[in-house]
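Once you've had a glance at the structure underneath, I'll fire off some questions.
A single protein chain has been omitted from the complex, and every remaining protein chain is retained in its original position.
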Amino acid sequence: MRAVKEFFDKLAKNETYVKIFKTPFTYLTGAILLSIFQVVTFGVTGEPWGVSGTFANWGAWLYRLVGGNVDRWYYFSSAGAQAVLDRGFFNDPGTMRNLGIIFGALAATLLASQFKIKKIKSKKQVVAAILGGFIMGYGARLAYGCNIGALYSAIASLSLSGWVFALFLFIGAFFGSKLLSKFFM
Amino acid sequence: MSETSQVSSASSIRRSSASSRRKPKKNQIPYGILVVLFMVVVGVVQARRDPMLGFYWMMGCIFGFILQKSRFCFTASMRDPCITGSTSVTRAVLTAFAITTLMFTAIKYGYHSMGLPIPGMSYVTPISFATAVGGILFGIGMVIAGGCASGTLMRVGEGFIMQMLSLFFFVIGSLVGAAHFGWWKEKFIVHGPSVFLPDVFGWVGAVVVQLFIIACLYKAAILWEEKKMGGNEE
Partner (left out) sequence: MAEFTLDCLGEACPVPLMKTEKKMSELAVGDVLIVSIDHSCAMKNIPEWARKQGYNVEIEEVDDGEWEVVIEKTK
């Protein structure tokens, strides 16, 4: 047991280990690595990376759990959307990818010995999280995606919609910053 | 003044109070390795049911790892220029756009030149009033909730209760958005054009135009940071 502990303590100080798992990557390294795997995703599946479309399916499953029915909603009316919903949570590739992001980030944090449960500090944070989360979800449906699907993937796909979304995202972020400094600080 | 600060920046800052280090840090690496093992097991189990499930899971884990390691944040790329004037994240995002533009177009053109349908065209979506409303709502939301879609997932993994709450309401918001989608589609989205840039400028033209725009924004980001933050530097 002691030897194991010593091994991990030694590993934590190992120069190469620190470089890869402890010190943050630069933003540029992040950009390059994400782009590589974005391209791999596109090359293998024929579809670019998307995140928030899956959240709508999660919402539909939750709604079904409490007895609701989305089958007659226009959004879920296509055969494709119905098929995804009928396959279920653990058979949905998009779900697996979103859960993967959570676990990938968890692994990265633990391997750096930096994991900590960060509790909510104030009521303001509760309001900000609820309101912010909700309007992000709603907005993403109107714009056919989020910062990944409607921005990153759309721009990479040479779609003008990506640039238009970027412009309004920036306007929103500007107002969001004002709101934040006024009410949530 | 500035000279001394340059010299002393390497040395230690004198502080009267002791560091608030309370206890020796725990080594969390073993737990990290357990999580990695869990990722492998889930990947194998899912891949045996359907290779795509395993592949998406693996990509998700990799995206999550990279996002966390680099603290890559699409929210910060839009927000920091407004708040502090820093554009380092903005420039990284622009770099990502440039790389993927080139690679995606190569793949798309490859399909096109072989006479195959171009993949990923479902991401070329109509531009309408709904895009504007969606963008503004999303922009405000991601700043006050402290993370966009990928950023929220990543922070859930890091242990932020706040983002767990925000993720839940992101899902609820998506559901309500999906419920209202028919109305938005009928009123605005159907009237909006979908513009695939190669249809306008040709394949080469589209890439050149887009890279030029990215380059201009990159330059603007540098100038913006100099203007907002550079004044203090000397």
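The chains carry the letters A and B, assigned in the order they are written, with residues numbered from 1 in each.
By our rule, a contact is a pair of C-beta atoms (placed from the backbone, for glycine too) under 8 Å apart; a residue touches a chain by one contact, two chains touch by 3 or more.
As the structure is a computational prediction, the values presented were derived from the model and not from experiment.
Asks: Just one of A:57, A:95 or A:109 touches the chain that is missing; which is it?
Replies: The missing chain is touched by A:109.
Asks: Out of B:88, B:122 or B:194, which is the one that touches the chain we can't see?
Replies: B:88
Asks: So which bits of chain A touch the chain we can't see?
Replies: Contact residues on chain A toward the absent chain are 24, 109, 113-116, 118-122, 125, 128, 177, 180-181, 184-185.
Asks: Identify the residues of chain B touching the omitted chain, counting contacts across the whole complex.
Replies: Interface with the chain not displayed, on the chain B side: 1-2, 4-5, 8-9, 12-17, 19-23, 25-26, 28, 68, 71, 73, 75-76, 79-80, 83-84, 86, 88, 143, 146-147, 158-160, 162-163, 225, 229, 232-234.
Here is the rule we go by: only the chains that are shown with their structure count from here on.
Asks: So how far apart, in whole Å, are chain A and chain B when each is placed at the average of its C-alpha atoms?
Replies: Here the centre of chain B sits 8 Å away from the centre of chain A.
Asks: Within their complex, state which residues of chain B touch chain A.
Replies: 25-33, 35-36, 38-39, 46, 49-50, 52-72, 74-75, 78-79, 82-83, 88-89, 91-93, 95-97, 99-101, 103-105, 107-108, 119-127, 130-146, 148-163, 165-182, 184-185, 194-198, 206-207, 210, 213
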